[in-house]
Structure formats: structure tokens, C-alpha cells
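First the structure, which I've put down as C-alpha cells, then a few questions once you've had a look.
Left out: one protein chain. Kept in place: all the others.
By letter and in written order, the chains are A, B and C; residue numbering begins at 1 in each of them.
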Amino acid sequence: MKKYGKQIIGCVAAAAVYAAVMILVNGGFLSRQMMSLIIPVCMNIILAVSLCMVVGFLGELSLGHAAFMSIGAYSGALILKSGLPTVAALPLAVLVGGVCAALLGLLVGIPVLRLRGDYLAITTLGFGEIIKSVFNAATPVTGGAGGLKKIPPVTTYRNFTFVYILMLLVILLVSNLVKSRHGRAICAIRDNYIAAEAIGIKVSFFKTMAFVIAAFMAGMAGVVYAGNIGILKPVNFDYNTSIEILVMVVLGGMGNITGSIIAAFLLTVLPEMLRGLSNYRMLVYAIALIAMMLFNNSPLKRMLVEKHNMRQAGKIE
Amino acid sequence: MALLNGILAQLLNGLRIGSIYALIALGYTMVYGIAKMINFAHGDIIMVGAYALYVFVSLLHVHPALAVVLTIGFCAVMGITIEKIAYKPLRNAQRLAVLITAIGVSYLLQNLALLIFKATPIPFGSIIRVPSITVGEITISGLTMVTLAVTAVVMVGLTLFVNHTKMGHSMLAVSEDQGAAKLMGINVDRTITITFAIGSALAAVAGILYISQYESLLPTLGALPGIKAFVAAVLGGIGSIPGAMIGGLVLGIIESMSKAYISTQLADAIVFSMLVVVLLLKPSGILGKLSIEKV
Amino acid sequence: MKKVLKTAGIACTIAMLASSVASAADTFLIGGVGPLTGAAASYGVSVKQGAEIAIEEINAAGGVTVGDTTYELALQFEDDQASEDIAPQAYNAVMDAGANVIMGAVTSGACIAITAQTYADGILQVTPSGSAEACIENDNAFRICFSDPEQGVAMADYMTDTLGLTKIAVIYNTADEYSTGIREAFEAEVAEKGGEIVASEAFQTNDTDFNAQLTTINGTDAEAIYVPAYYQDATYITKQASDMGMSLPFFGSDGWDGVLGTVTDPATVEGCIFTSPFCASVDDEKTVAFVEAYKAAYDATPDQFAADGYDCVYTFKAAMEQAGSIESADLIAAMTEISVSGQTGDPITFDASGAPIKDVKFVTVKDGAYTFVE
Partner (left out) sequence: MALLEVKNLGISFGGLRAVDGLNMTIEEGSLVGLIGPNGAGKTTVFNLLTGVYRPTDGIIRLDGTDLVGKNPSQICQAGIARTFQNIRLFSDMTVADNVKAALHNQISYSLAGSLLHTPHYRKKEKEIDGRAMEILRVFELDQFAGYKAANLPYGKQRKLEIARALATNPRLLLLDEPAAGMNPNETAELMETIKFLRKEFQVTILLIEHDMKLVAGICEELTVLNFGEVLCQGKTADVLKDPQVITAYLGE
């Protein structure tokens, strides 16, 4: 019964957020600046939640999430530009973007099977830079450094509903996955891969699977990005972008989907809220980031968590 | 003959940039090996070192030799401060938490520099003047030789320090097992603080040589060499001191060779592909120790 | 701190003026979008400062009179970090503040990222320095600077026709739209004129080491090197070339302007020639006045971005006066009828495509100072 309670709360919250956004947008209560943030927030939530699966649940550090996003963005954008009616083009683009990114995920999955930890991290970073270079060089298809331009603006805040559903879908799929035998296998690998193997979990298979699913979702987010900004440039998918997504996941408390969502929202909106500080904006952002990380691991927060743990342990004794 | 000269010249170009990567990678590897964290702000400490040298020499008119010492001291103190404020409270947190904080520190340093020194590049002539050597048709730049020499000296010095001093032994112990080191009476906090001081001092040296080589100050100047040196450190086997040196030089040479003979457009892609290939063949880098988990 | 106060001051002024509609001098708000932080910050800062000089001049001279109303100009400049992702937010932030016209974005990609929205909003958009052709695709968009292909073609003609060079090497930034755009047009035009590109060497943004590319060029029979890139890149390239003992003449694009401020030894760029609409060291009256005002206010020498920003503001003024209205549609319609006497051209007029019509000029470094090539 408790399980269903959580699901009901989730549904109500999702509907309430949707209603609130629609009222704010259509009622003209939002500034244009805030309206232009709606889609980026959704997109970043998709990215953060999908990366959360790799970093939080699988426990592998990936610095190449932006590469998956870029593959999705470019392939999806080519579909959007093909002249199909939006009704058909948009879902198709999202699907193709996701699939292309997933294929890259499979490719990246190969070294994933051999490498761990920081070596894997640097490899994913390397993959990202390779993709970026290739996009830069493949001018006839990608427009090179000048970028792929004139992508129809099909995922602006006017198409909020579509993007929102996509976002909910991603959140739902990831949180569903976590509460399943596949999710348990992935988490088991994170906690102790030797023990995971010993209980019959195929570590390589599940690692690759996590990467592929996360890549698929990042690819979809890329299509949303393409349809929102209208121009794709390889430089926007460098490791800094990957790191920004990673920051959301870590700040959200690794392996915590709700945390990732909140962090994605905050970190997208925060720099805009700080515009009033003009030149000091990024400085304050940096300080805020450090402060949030320090708080997350401060004695105060730890005390709260430990109290909870003690209560559990106390009950056992 | 012309082809041979060309190859030789490109090799030297590789050494020129590679020796800088190697020097930065030494700092990376040092901090990584002992504190077990990827210090993403390392590249920005190089930037701070470069600006500090500029302030001492051009604005305060300190004698260059003294300025070098002051710069190294300044960066070491800054490294300690950053460690105390931003990293130490996270000593027992997840490793990723520290990584993100390091990224925050990187943003902070870059934006501070931007506010203080503005975005326009500041020209700053080299304080190191060493004549080039010409052998046949090949010219070896004086600075390249200085950088190589400094990198080699630093590498040897670090190796000796780590293996033959009390502090060095503490560092090795901390790098093996922090908990056990603590039980053995080693002051882990102090050891890590000193590691950061040394790492930052190395970054300062790298900054000084970098700015002498390229002569233009930018708030973001540390970012690219920082990431390349990180790659170099991993390539060589992160945590290994000679590995950092080899990784840096190899990276520099691959970079200049692929620019010269394959494609300047795809040079970065080639460099990173090489990295992936090396790691697939040798998952812990050229000289890295493969840590096998005991079951 | 001064800047914060200043921004706060402007914000207060805007708020006050907005609340008292009946005040004698109404405010005409220019919404600026460009990088103030990040790697491209210097371009945005220059544009902003150049525009501020123009605004101060105009306001000091009594503002802009349109019909019966006199407008005081104001600028709200939002940071887009030269990023396509952030430009829309920056644009919407200035729109929230009630911008009447848009100056920006400063960089091409960010500019293209907001053109669809400015077009939908029907607002006059003038980019000071967005040189990609796509920046002015829409009817509401104009630019002050030359387009990338125009520059490339102009330099190719000059090098082949005027100087009679036939074997040319190119170093360009493969990750930069401006650089690749010029390079493409340049190489095509050189081929057209019967010249030969003997080497076309790429580099990436933030690269500082060009020895590999220069060594390659050294091994060819190039007679000159063309570098369509920014002055930082030019600084590194010329310095490293001179260290290698290369003596080939350098040619550049307008991004080279400012190179004397960043080289440690002016001898390394002595004799180089680049296309530039603006040269801070010429001694005509208008330039001198601008340079002095700029120096007094910001303790720096204005570059072409500053000049572009300056001209942008005067373009708005001319459009307001010509239109006799501050309605966007009227301003846009007036754009093709105006003639601006600016820093980067005198006169500057605009064609229906939104491109400026002004003379291409070549600047060279002679005895460590910029001068126009006669």
C-alpha cells in the first residue's frame, strides 16, 4: 500500500507542476527570461537523471555525457530539418536521436568492460573529445564549426507539453528500472562487483546496458536541445558540458533521482537568478557550488543522517 | 634529408609542448597518487602562477629570480589554503564530491582572475633567456631545453623525495592506506596538506615555464594544458612519477606528429584515440600499477 | 565595485523612468547581448564599453529627438558567455527589461541562436560583430561588421591582384565559425585568381602551440601566410614563427585588430597586413576623440569590437531620427535609408539584406603602430 502511496504522490506532483507551468506561461505571469528557461530545465533534468543511472547507480564516473547528447542532437536535427511535418518529425527525431546515441553508448561500452574508475572517466572524456573533433571536421553533414543551422524550433516553451511528457517518461523509466531486478543488479555492481559476480550477475552486460540506456536518454535530450536552440555547434558539447551535468548528479546526492531533479532545476535557474550581479555572477556561482558541496558533507548534515542510521541500528540491538 | 629534418623538427616541437605537459602532469600525479583525488583546479593554479609572476615582475618590479621564488611560495600557500577550505572537510566524503568541489574551485579561480585582470590578454615577455642551439638545419629552442631540464630535475627530485625522506615515506603510506597510515602514527592531514603544497608549487613552476614559452596571460590559460596534462598523467599511469614524465612527452610527440603528418583538423581526435587504445591495451597506463582487488 | 554601482544606477534609472511616464526625457533602452565572462569575454566587454561611450556622447549632447519627444539612451547588457545555450536567456532578460532594440549578439553562434526569437518579436536587431551570414537572414536583422566571406574574398583579391602572391599558406581555427568561414571564401577566391594554397593548417580554440603547423609550412614554398583568426592566436603564431626564424609575411582578418596590445615584441608583427574597418592609431579627429574618451573611461585602447559597439549605437540613433518613431517596424524600415558616420566606416549604409555597405580597408603595422595601407 505504501508503494502505491508514493506513486500517487508522484502523479499528483507531476500534474501539479504541469498545471502550474501552463498557468504561469499562458497567464503571462512569467518573465520571458524565466520562460526561456522552461525547456532547458526539462532538458537538464533528463540529462541529470540519465547520468544519475551511470554515476549514481552503476557507480562509474562518466565525463562524456555531452557526447551522447551531441549525437542525439545532430541526428535528431537532421530529421527535423528533413521537412517532415512536425507531428511526425519530432517523435521520429527523438527516437532516432536516442537510438544513435545508444549505438555510441554500445561503442563506449566496450572499454567500459575493461576499465574502471578514473581510467574509465578519462576514456569517456576522450570519446567526447573525439566526437567533437569529428563533428568539427565533418562539415558537409554537420556544418562544421559554423554549426548546423536553421533547425525548426519545435521544442520551445510552446511545446512544453511534449518535452514535459518526455521528461516524465525518462524519470519514470529510470525510477522504475531502479526498482527492478535489472536495477538491483546495477546497484549491486556499484556496491561490490566481486560479490555481484559471485551471485551470478553478468557484470559486463549490465554495465553496458546502463551506459546504453543512459545514452539513449541523453540522445533524446539532445534532440530537445536542438529544437530549442536551433543551432548546433560542436564546441557546446565539450567536456565542460558533461561536467555541468555531472555536477547536477553529484550535488543531487548521487543515486538520488529526486535530488538530481532538484539539482538540475537549481543549477539551471541559479545562473539566471544571479544576472543582477553582472560581472560577479560566475564568481558567486562558483562559491555557491563549493558551499553546497561542503554543506552536503558537513558535520551538520552528517549528524542528521547518522541520527537516522543510529535509530535503525538501535532498533536491531 | 629534408624529410628527416622535418621529422626531427616535429619531434622537437612535440618535446617542447610535451615537456610542459609532463611538468604539469607531475603535479597532477603527485596529488592523485597521495590524496586520491583528481584536482581539476590544478590547471588553474598554473594560471595563478603565471599571473603571480607577472605581478611580481612587471607590477612590483621584483628581481626575476626572487619573483620565481615568491611565485612558487604564493602558489604553495594558495594550494594549502584551498585544500584546507575546500577539500579537507570532504576527506571522508565520496571521491566524486571532492571532484565537483575542485571544479568549483576551478571556476572560482578563473572568474577571480577575470575580475582582477580583465579578459584582454596581457603580454608578458619571458624572464628566462636562453639562446637556441642550432645543429645543422635543426634549431632547438633554449626554453625547450630549460623546460625539459626542469621537468627531469623535478621528476628525479620527487622520486628521491618520496623514496628517501621521512615525509616521502609518510606520503607513500598515506597513498597505500589512509586508515592504516593513521594507525601507524602518521599525520594524514599534514601529509596531504604538504602534498598539496608541493603539487601547487609544481603548478607554479609549470606556470612560470608556460608563460615564458607563450608570453600571453589569459584567465583561462590553464584550462587546456590542465586537461591535456591530466590525459598525459593517465596515459603514463596516474600516480606514477616517471609515468607522468613519459606520458607528457609521449602526448606532446603524438600531438605534433599527428598535426604534421596526419591531419591538423583531427589532431585532438587522434590524441584521444591513442589514449583509448593505450588504455585498452594497458588499462592502468604505461607505467601504472594495476591494482588487483584482493578477494 | 564601481561597475556594480553603475549597473545598479542604470537599473534604478530605468525603474524610475519607467514609473514616471510623463517625465521630460524618456528612455530608449538598448538591449545588449554578448559575452562578459568566459573565453570570449573580451569581445563582449569591448562592445559594451564602445557602446557606453557612444551613449554618453549622445546623452551629453541632449539625447535623441524623435518628433516631440527627446529620448535618453540607456544600455542593459546581458552576459551570454558567447554560448548558444545562454544567449536566449540573456536576450529574454533584456526583453523583460523592456528593450527597444537589440544590439547583439556579439558572437555569431549566439547571434544565430536568438535571431528566430527577435524575428518573432519583430524587434530591430543589429549585431555589431556577428559576422556569419546567417546572422542577418531575417528582415529585422542587420550588422555593422563585414561578413566572413566578404573579408576572405577582399583579402584574397588584395594578396593575389595587388601584391601578386601566388603560393599562400593558411592557418585557421577549425573549431571557430568566423575562422572557417573566412578561410573557405579565401581559399576559393585564391584558387579562382589562379593562386595556390600550399598548406591549410588547422588549430583548435585555446591552442597556444603552433610550432607543428609552422614547421609544416616552413617545409613548403609558401610566399605568405594568411591567418583568419583572433589577435591572441595571431600573437602566438607570429611569435613562434619569429622564434623559428621564419620571415614570411603575415596577413590576417579583422580579428587581428588589437594584436599590438598583446605581443611582447612589436617586431614580430611588423609589416603584417589585415583587413580592418577600424584603426585606433590613425589621427583623424573622430577616431582620436573616441580613443581618448575610451581611454579615459576604461584605461584601455579601443579595438574594432569597441568601434562596432560605438557604431551600433549611432546606427540606432540614425534609425530613430529617420523613422521619426521608436516603433520596431518603423525602425527596421528606416534602416536601409540611413547613413551613419561611424568609426568603422564613413559613411555606413545598409542594403536590404542587412549587410553594411562600407569600404574594406587594410591595416598594416609600421614601426610598431597601426596605419592604413594606402
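FYI, a contact is a pair of C-beta atoms (placed from the backbone, for glycine too) under 8 Å apart; a residue touches a chain by one contact, two chains touch by 3 or more.
Everything quoted here is computed from the prediction, not taken from an experiment.
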* **Which displayed chains the hidden chain touches across the whole complex** => A, B
* Please pick, from A:P40, A:G143, A:G183 or A:G219, the residue that touches the omitted chain in the full complex. => A:G183
* Structure fact -> Residue positions on chain B contacting the omitted chain are 295
* Asked: So which bits of chain A touch the chain we can't see?
  -> 173, 176-177, 179-185, 187-188, 190-192, 194-203, 209, 255, 309, 312-313, 316-317
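What we mean here is this: only the chains that are shown with their structure count from here on.
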* Asked: In angstrom, rounded to a whole number, how far apart do the mean CA points of chain A and chain B lie?
  -> 31
* Could you tell me which residues belong to chain A and also touch two or more other chains? => 136-137, 279-280, 282
* In chain B, what residues contact two or more other chains? -> 111, 114, 263, 265, 267-268
* **Touching residues (chain side chain C, partner chain A) in the complex** => 3-4, 7, 11, 36-38, 78-79, 83-86, 88-89, 91-93, 95-96, 108-109, 112-113, 116, 132, 134, 173-177, 179-181, 205
* **chain A - residues contacting chain C, complex** => 31-33, 35-37, 40, 136-137, 139, 144-147, 149-150, 153, 225, 228-231, 233-236, 271-272, 275-282
* Structure fact -> The chain B residues in contact with chain C across the complex are 2, 6, 9-10, 13-14, 16-17, 111, 114, 118-126, 132, 139, 141, 214-216, 218, 220-221, 223-225, 255-256, 259-260, 263-265, 267-268
